[in-house]
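A single protein chain has been removed from this complex, and every other one stays in its place.
Take a look at chain A:
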Amino acid sequence: MARVVVDVMPKPEILDPQGQAVARALPRLGFEGVSDVRQGKHFELEVDDSVDDETLAKIAEGFLSNPVVEDFVVRRVDS
């Protein structure tokens, strides 16, 4: 078994109103110096050793992300 992490983020050119709302809230809460926030998704998958990188890329590209509006990064994490 291995742990695989998939991070999915809105593409840079896509408006992210949720991230903007978080960024605007920070000064109100007394936190200064944060100029921008982008909000995405973080997935942790427990996978058998038989699952190869190509399969993981298919999972990330075909299901966990929507390539029209999102980028993804797949990485294996030492457990």
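Methods note: contacts are C-beta pairs under 8 Å (C-beta built on N, C-alpha and C of every residue); 3 or more make two chains touch, one makes a residue touch a chain; residues count from 1.
Throughout what follows, contacts and distances are computed from a predicted model.
**Student:** Out of "NADH dehydrogenase subunit M", "ABC transporter permease", "Phosphoribosylformylglycinamidine synthase subunit PurQ" or "Rod shape-determining protein MreD", flag the one the UniProt entry gives for the chain missing from this complex.
**Tutor:** "Phosphoribosylformylglycinamidine synthase subunit PurQ"
**Student:** Determine and list the chain A residues touching the chain excluded from the picture.
**Tutor:** 10, 14-15, 17-18, 21, 63-64, 66, 68-69
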